[in-house]
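Every protein chain but one is kept in place in this view of the complex.
As written, the chains take the letters A, B and C, and residue 1 is the first residue of each chain.
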Amino acid sequence: MGQPLLEVSHLQTTFFDGKQALNAVDDVSFTIHEGETVGLVGESGCGKSVTSLSIMRLLSSGGKIMNGSIHFNGQNLLALSEKEMRNIRGNEIAMVFQEPMTSLNPVYKIGKQIDEAIIYHNKVTKKEARQRTIETLKNVGIPRAEEIVREYPFQLSGGMRQRVMIAMAMVCKPKLLIADEPTTALDVTIQAQILDLMRELNKKNGTAILLITHDLGVVAEMCERVIVMYCGKVVEETDVQSLFAHPHHPYTQGLLASTPKLGEHAERLGSIKGNVPSLNHLPKGCRFAPRCPKAMAICREQVPALEALDDGGLCRCFLYQAKKAR
Amino acid sequence: MLRYTIRRVLGLIPILIGISIFVFLFVHLIPGDPARLVAGQDATVKDVQLVRERLGLDKPIPLQYLTYMDNLLHGNLGISLKTQQPVIHLIAERFMPTFWLSFFSLAWALAAGLLIGVVSATKRNKWQDYSGMFLAVSGLSLPSFWLGLMAIQLFAVDLGLLPTGGLDSWTSYILPSFTLGTGIAAVIARFTRSALMDVLKEDYIRTGHAKGLPRSRIVWGHALKNAMIPVVTMTGMQFGFLLGGSVVVETVFSWPGLGRLLIDSISYRDYTVIQAEILLFSLEFLLINLIVDIIYGFLNPQIRYD
Amino acid sequence: MATEKQIETMEWAGTSPLPARKSPFSRFMKKLIRQRLAFVSGIGIIGLIIIAIIGPSIIPYKITTVDYQYVLQGPSARHWLGTDPYGRDLFSRIIAGTRISLSVGFFSVLAGAAAGTFLGLLAGFYGKWVDSIIMRICDILFAFPGMILAIGIVAILGPGIMNVVIAVSIFNIPSFARIVRSSTLSARAALFVEAERSIGAKNRRLIWRHIFPETISTIIVYFTMRIGTAILAAASLSFLGLGAQPPSPEWGAMLSSGRDYLDTSPFVTLFPGLAIFFTVLVFNLFGDGLRDVLDPKIKD
Partner (left out) sequence: MPEPLVQVKNLKKYYPAQSGILGLKKVAVKAVDGISFTLNRGETFGLVGESGCGKSTTGRMLMHLTEPTDGQIIFEGKDLASLKGEELRSERRHFQMIFQDPYASLSPRMSVRAIIEEPLIIHGVKDKSERRERVDRMMELVGLNSDQADRYSYEFSGGQRQRIGIARALVLNPDLIIADEPVSALDVSIQSQIVNLLQDLQDQLGLTYLFIAHDLSVIEHISNRIAVMYLGRIMELAGKKSLYAEPLHPYTQALISAIPIPDPQIKREKIVLKGDIPSPANPPAGCPFHTRCPKAMDICRTVRPETIEKQPGHFVACHLYN
């Protein structure tokens, strides 16, 4: 296994809405090694996107990192000035977003939007930048790249725009690519193309990928390690094989049972009762306890810690901690 | 783009016809006999009859309209009832002062409005924003005639820096342009602010940050170029306000322009001049909006490439 | 029909208690109070309305009382805001003028809004040729700059405050028609209206029970914002001598008669102007606040 590339520890990100302070990300820690593909999974509101925006320090107004550290290549990103951070963004850590239709500036040509990123991070002439742009576009599988650079985003389909977004992210050869639901807005056959491309870039360039998604199928196909989040906290972290073979946390178990599997012909799907609580009405104790079929008395009182399991994974659940104690 | 432009121009034809019908009917809508109006209150019945025949007012209305259109297309706008001069001469004389007044007002409005709007949007909820928006809402609420009078009092009467009215030198333009442009500057400032703030929420702005671009480049490049698209359209709409406002401001500053001619003509009941002026003002407004539409097309690549 | 399965479904939904019930109106009031400026200007508007109603009966001088002993007097304890060229008390006249300006602003927008809303709803809901005809007429009306249209109408009807109301309402029609049409279009396409249609609701029910309520907040916001403009337009027309005629205490007309004495007695023009400014300002501020609460999409 390579060096730790990204080390997030005890990250706490809070959103302020009037007098309310909501902890969207609460004490989240994980690492990503060089060349690794890590999945960050969870349902809406679990804090997975906020985690990624915290790493990039791109939180919208009202959001603030209150606690923790984010080390990238040994450097604490939270201690950098805004100017130093700009040198990291798009250069060493790049990001691809969910909505390819709205993530490109409609009034600038494709070429200009990619050139810009190169010119800001490297001492190159416009001509050299353009050359690299075309080369990168070809690498992400865009046909007639020489013409595409002179076109506007509205002239391209959703799948092509997502390829452009990936090209824009890859053009400075970042060490880490954060992909926030990169295929959610795309059709299935186009999703297969984009996932294929990301896998290839990961292999060819050794770029580490933090893949944020709600789709367990995508995780199974793409990732080596998986982090499951619920209500702002990491509930389970393990390698992809054991996650699907032996999920430990009741939430992970419920999530897997809820997902219909092709060709399995089950009569009924499993399900998790109730709804995801909103951040301003979080239950006391374990945040999953009110929906958990295995909840015990202690779960409603205390928050369990994220502890190591025998198979090397991490799980935030009293079920296993009780066993150990015994 | 060509297709877009042609469509815009063709789209104007029904509106032009509609306007010409409205304006033509104008004289007929005035209570009383148009021939009597032209001939004057003390003309004899016979004189009125003569006038009616001379002007073709005894013919059916559709035929009168065709005659009116024929004259119009030959540049014949009729004879002023008061001065007995061709209306076109009266208007030609007054055209340029009004044109330049509108031009300088718009220039001042754009400069002030854009600056305040951009600063307010980028310094959202800071003192710059609050003071900018306070200025703007005040500018929107000021009666232009009052602003003009107060400006005359202060700069011309008390300080003696600028002329009180009339058109003698370039300094004569300063106060009227300021007065006329202030209301529009306020509208532009408010609109620019909200358009820019909307754009700053867009996903592609976040993309720009994720690329590592500095904020200044994102605001002045990526964001402003997008925000200008609705601002340009809105500025075109405001031009109507400018033309209407010029009537008031020209009256305040005794300006030798079209606006004051309109007011004078109303007090003399000089209907042919009023009719021609209303036509002229709306044509001008349409023309400006056509130009604005074309600029809009240029700013928006989706239309340019259509 | 009640089976065991039913109980099971109950459990999934989770019967967790909801927070206190919030009606749309209480949500609206809560947000409005948070807009401090709008709240203050709302109080200002209420104050103006009270002045308009009871003002004429509490003023210290009759507005027509001519007193040649006190011509063009500056503000004093006797005449708080001074006197006009006929020695009439400016304070009393300005108070009395409130009723004129407010009613001109209110009624001219009301008439324009009623007609425009009706046309806009028709055009937006029925589309096709109904839409084409209504919108083409609006395009033509729009091609005349507002003030010019109003001046033209007054030129036909003759000067007078009633005719100003008519003129201003006519130039308000197309703007209301357009704005109501566009919000009708978006309401008609809204999924919940579509759902209503799929149930089999008749057009009349769709328009009045579902689409019109959707447009109402837009109309209220726009209505408030237009009152300021209408008051300004009416005052301008009066200033030009086309609206209220002296000796009416209309603010624009007062200003116009005071302008000849500008260099010696600037207060004669200053105070009526301030009255216009203040009145229009509170309406604009209140409109801004309402917009932020009800319909942030509307631009000026």
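The rule we apply is simple: contacts are C-beta pairs under 8 Å (C-beta built on N, C-alpha and C of every residue); 3 or more make two chains touch, one makes a residue touch a chain.
Since we're looking at a predicted model, the values are computed, not measured.
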item: Of A:195, A:210 or A:229, the one touching the omitted chain in the full complex; value: A:195
item: Full-complex contact with the absent chain, from A:71, A:138, A:214 or A:300; value: A:214
item: Footprint left on chain A by the chain that the document does not show; value: 43-44, 157, 159-160, 187-193, 195-196, 214-221, 240-241, 244-245, 254-263, 265-266, 268-273, 275-276
item: Chain C, residues in touch with the chain not shown (by the definition above); value: 1, 3, 5-6, 8-13, 15, 18-19, 21-24, 190-192, 194-202, 205, 210, 213-214
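In the analysis below, only the chains that are shown with their structure count from here on.
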item: Inter-chain centre distance, chain A versus chain C - centres from mean C-alpha coordinates, in Å; value: 50
item: Distance from chain B to chain A - Cα centre to Cα centre, in angstrom; value: 53
item: Interchain centroid distance [CA atoms averaged], chain B/chain C, Å; value: 23
item: Contacts with two or more other chains, residues of chain B listed in rising order; value: none
item: Chain C-facing residues of chain B, complex; value: 14-15, 18-19, 22, 26, 29-31, 137-138, 140-146, 149-150, 152-153, 157, 187, 190-191, 194-195, 230, 234, 239-245, 247-248, 251-252, 262-263, 266-267, 271, 274, 278, 281-282, 285-286
item: Chain A residues within the chain B interface of the complex; value: 56, 58, 86-91, 94-95, 97, 99, 102-108, 116-117, 120-121, 152, 154-155, 165, 168-169
item: Chain B - residues contacting chain A, complex; value: 202-204, 206-214, 222, 225-226, 229, 299-302, 305
